[in-house]
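Just one protein chain is left out here, and the rest sit where they should.
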Amino acid sequence: MSHILRRTIHLTHKTLQSGTRLNFAFRCVSTLDISGVYPPIATPFNADESIAYDKLERNLQQWNTIPFKGYVVQGSNGEYAYLTPEERVELMKKVVQWVGDKKLIIAGSGCESTRDTVSMTQKMADVGAKAALVVTPCYYKGGMNNTALINHYTKVADTSPIPVILYSVPGNTAIDLAPEVIIKLSEHKNIIGLKDSGGDIGKLGSLVYATQKNDFQILAGSASFLFPAYAVGCVGGVLGLANVLGKACCDLEQLYKDGKMEEAKQLQHRLIAPNMAVTKRFGVPGLKVAMEWFGYYGGPTRSPLQPIGQSDIDIIRNVFKSNGFLD
Amino acid sequence: MSHILRRTIHLTHKTLQSGTRLNFAFRCVSTLDISGVYPPIATPFNADESIAYDKLERNLQQWNTIPFKGYVVQGSNGEYAYLTPEERVELMKKVVQWVGDKKLIIAGSGCESTRDTVSMTQKMADVGAKAALVVTPCYYKGGMNNTALINHYTKVADTSPIPVILYSVPGNTAIDLAPEVIIKLSEHKNIIGLKDSGGDIGKLGSLVYATQKNDFQILAGSASFLFPAYAVGCVGGVLGLANVLGKACCDLEQLYKDGKMEEAKQLQHRLIAPNMAVTKRFGVPGLKVAMEWFGYYGGPTRSPLQPIGQSDIDIIRNVFKSNGFLD
Amino acid sequence: MSHILRRTIHLTHKTLQSGTRLNFAFRCVSTLDISGVYPPIATPFNADESIAYDKLERNLQQWNTIPFKGYVVQGSNGEYAYLTPEERVELMKKVVQWVGDKKLIIAGSGCESTRDTVSMTQKMADVGAKAALVVTPCYYKGGMNNTALINHYTKVADTSPIPVILYSVPGNTAIDLAPEVIIKLSEHKNIIGLKDSGGDIGKLGSLVYATQKNDFQILAGSASFLFPAYAVGCVGGVLGLANVLGKACCDLEQLYKDGKMEEAKQLQHRLIAPNMAVTKRFGVPGLKVAMEWFGYYGGPTRSPLQPIGQSDIDIIRNVFKSNGFLD
Partner (left out) sequence: MSHILRRTIHLTHKTLQSGTRLNFAFRCVSTLDISGVYPPIATPFNADESIAYDKLERNLQQWNTIPFKGYVVQGSNGEYAYLTPEERVELMKKVVQWVGDKKLIIAGSGCESTRDTVSMTQKMADVGAKAALVVTPCYYKGGMNNTALINHYTKVADTSPIPVILYSVPGNTAIDLAPEVIIKLSEHKNIIGLKDSGGDIGKLGSLVYATQKNDFQILAGSASFLFPAYAVGCVGGVLGLANVLGKACCDLEQLYKDGKMEEAKQLQHRLIAPNMAVTKRFGVPGLKVAMEWFGYYGGPTRSPLQPIGQSDIDIIRNVFKSNGFLD
């Protein structure tokens, strides 16, 4: 029951207005509560680039000790773009088996075509994912106008057995979901939130405000702005850095909730440089190197992502040291 | 034999220098001749978005009457990004069966991961494609540095049974293959050319010049600059517009070859606006609408690409009319 | 004395390390305190585009009643780029005369060339400005590397009689001052702060942290993120919206200082859409229209900026209404 929010009466009104039939007088409308901190978990590979399931299980055991709300499986940091459709489902199945009800599992299920996304979302639900994170399709950039994106997400949400979370990550897709698209989609009863990695805090604040009548939950997509995101009304974060510094990310959440603003600011300050190092600057290869320092299996990425050299490893290590996360 | 160019002796020298073993004294090194005009053929769909193979066969019969050098199957205009891996192979197989040796068939075989691209290229060769057009991987933009791209293409070319053609289409991928990467890769004996859709004519000219010792063949990626591309030494083009105005595109090639520069210029002028209408401005949905006017089956695109409205259809029609291609 | 912060002992150490001679044992090193809220005041024009000095004086009288820390004169919202060098000095002189010591006056003094910027900064100091806000030069984008920008600001700061504030506004200049440039320049004793309009809150937080030993003060460049900027350690803001809703902007500052986080968030939410309307979306012409509704003289912009049409005016008005700032 802890994942459930009661939708207030205005949602029922919205539902009525949008023409959905109500089958009984006092229908209980509820939304999955996705507030909290999530690592978008890295996918471990063996030297031959096959999936290292044993290492993944071990990593999950370690992550399970951290007060995460859940896991995002097959976000960008999970190299989802390098997994075959079969691998995506198989991997999700195993994570669900291993994690069980300990954490909320959100499945990255986005594909380029709407039909593939519909199909993948169904499969993710079938193997036990609790919500689907759907990245913007992005190949035909000129065609990805607001109408196309609204249609895409509406079709996926209409058919999905599990709630859908929008996912905007312009650094990878070069597509930034427009506020008007998000606001429109927030009215869909099966679209419950957004992960935004763009970092425009004004956009996040205005979206919190504009969607507050729709039980819409916004998650920061980067540890670089988790605290200010909370300050403007976001409810959590999907944080690449949480693969490495999960405890610190959860501490920041707690400091904010406890109203300890000065300490929150200071911890936020220390997280930005390490976060930049393992995301924008050195990407998944950097993230996997840093994971090793904290007891996780990192291992190689799939090609064409390249391993980083020793001098870059030293740079990352110094960033973690100078911010107090390594000796 | 018409597709074969004799590589000159400098290639043999290059091969020797790069350390590849030669197994016999007078090895005959040859390069597939890819010069000429190609439509990157549209993939027809039925109303339910399934592949309309009957319509594709009919379109190919009509295209076969035009003096194209060949077909690019599963380029961007072929909505390759919306086909499943199984569909990609099945579709290629059928095209090879129907076309036979009438035309040179180039298969789009690029995927995001190197391993998937290696695998898909192998499969495309297995079903009869004569060369592979490999788009730049693009999801992890921050990681797609020159080293990553050189590694990716080298691995694909090392393992591919058929020659590889580089494919740079920054309008879709937001990745522009750098000249130094292209020049480096042109030294690989199984990388025989480039399709560049970026439209930087200075870049094309300088690449022709810098790679002329490597039997490297450069194809224009747009009918908007086919004539100037020929003028700076490109050997042909993969032209979305050729799906619709194939004869005119081949006429432009012939005018250039015949040294009729003034007429070439005039025809080039008339092709630009129609080309822009069915590529950059209205994309594949616009292309498919225009195909119908010229006797081809166009039909719907797959979602999330959206059909265009009547007012946009009218705009495209007027562009074709005012440039003398429709009454 | 209210504008003065005592620099702590580490500054003295920094100064010693950087080789500057100290002429007496207990030199008092101090930094102008620029914390607070500023409108980058609009420059009013008559119908013939001449400067409407009488209207400016009237606007200032009204602004003087608001608890602003000061005024930024000839920021982007002041159409400084459309003023001749002579007008820039004359305008500054009059503002200083009218405002006196009531507010802290910061002069936009940036020009494309270093020599012109040095000269303009000197003139601004001569007529009484208390600090200089120096926008990044931007015409030769390819040449504006970190070295060029560090050199530019260093020369300006070395020669300026008044403290220098860096100004990064990529929306206008397409140049984003890099963190490493800002951190390096923060060590210069005559460079006391930064106005950053880029909106990357992670960058702002990391800069606060990285420059905290240098008495470096960071001002948010937009009302869309004033509250989260305070949350990560910025000391104020230069806010286009403050031309119109100055009181509300100062209220937000006060709520933050009083630790009223929930109310601050709610007011922040209401400010974003009005701010976007009079900055990014409709620019200075939109700002000047809105000024009229709040008792200020707006008037025309200089050409090539164009007046906005009635339908756009209605959009802006509705944004102010729906956020509770107009009836």
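So that you can tell them apart, the chains are marked A, B and C in the order they are listed, and the count of residues begins at 1 in each.
Heads up, the rule we're going with is that a contact is a pair of C-beta atoms (placed from the backbone, for glycine too) under 8 Å apart; a residue touches a chain by one contact, two chains touch by 3 or more.
All of these numbers come straight from a predicted model, not from anything done at the bench.
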Touch partners, limited to displayed chains, of the chain removed from view: B, C
Option touching the unshown chain, where C:112, C:158 or C:292 are the choices: C:112
Residue of C:97, C:147 or C:212 in touch with the missing chain, whole complex considered: C:147
Touching residues (missing chain, whole complex) on subunit C: 49, 76, 81-82, 84-85, 112-116, 137, 139-145, 147-149, 151-152, 155, 171-174, 280-281, 283-285, 302-306
Contact footprint on subunit B, counting only the chain that is left out: 199-202, 205-206, 208-209, 222, 224-225, 227-229, 231-233, 259, 261, 264-265, 268-270, 272-273, 275-276
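Assume only the chains that are shown with their structure count from here on.
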Omitting subunit A while every other chain stays put - resulting connected groups: B | C
Copy pair subunit A, subunit C: interface residue numbering same or different (half cut): same
Copies subunit A and subunit B - rotation angle from C-alpha fit, nearest 5 degrees: 180
Gap in Å, rounded to a whole number, between the CA centres of subunit C and subunit A: 36
Contacts with 2+ other chains: residues of subunit B: none
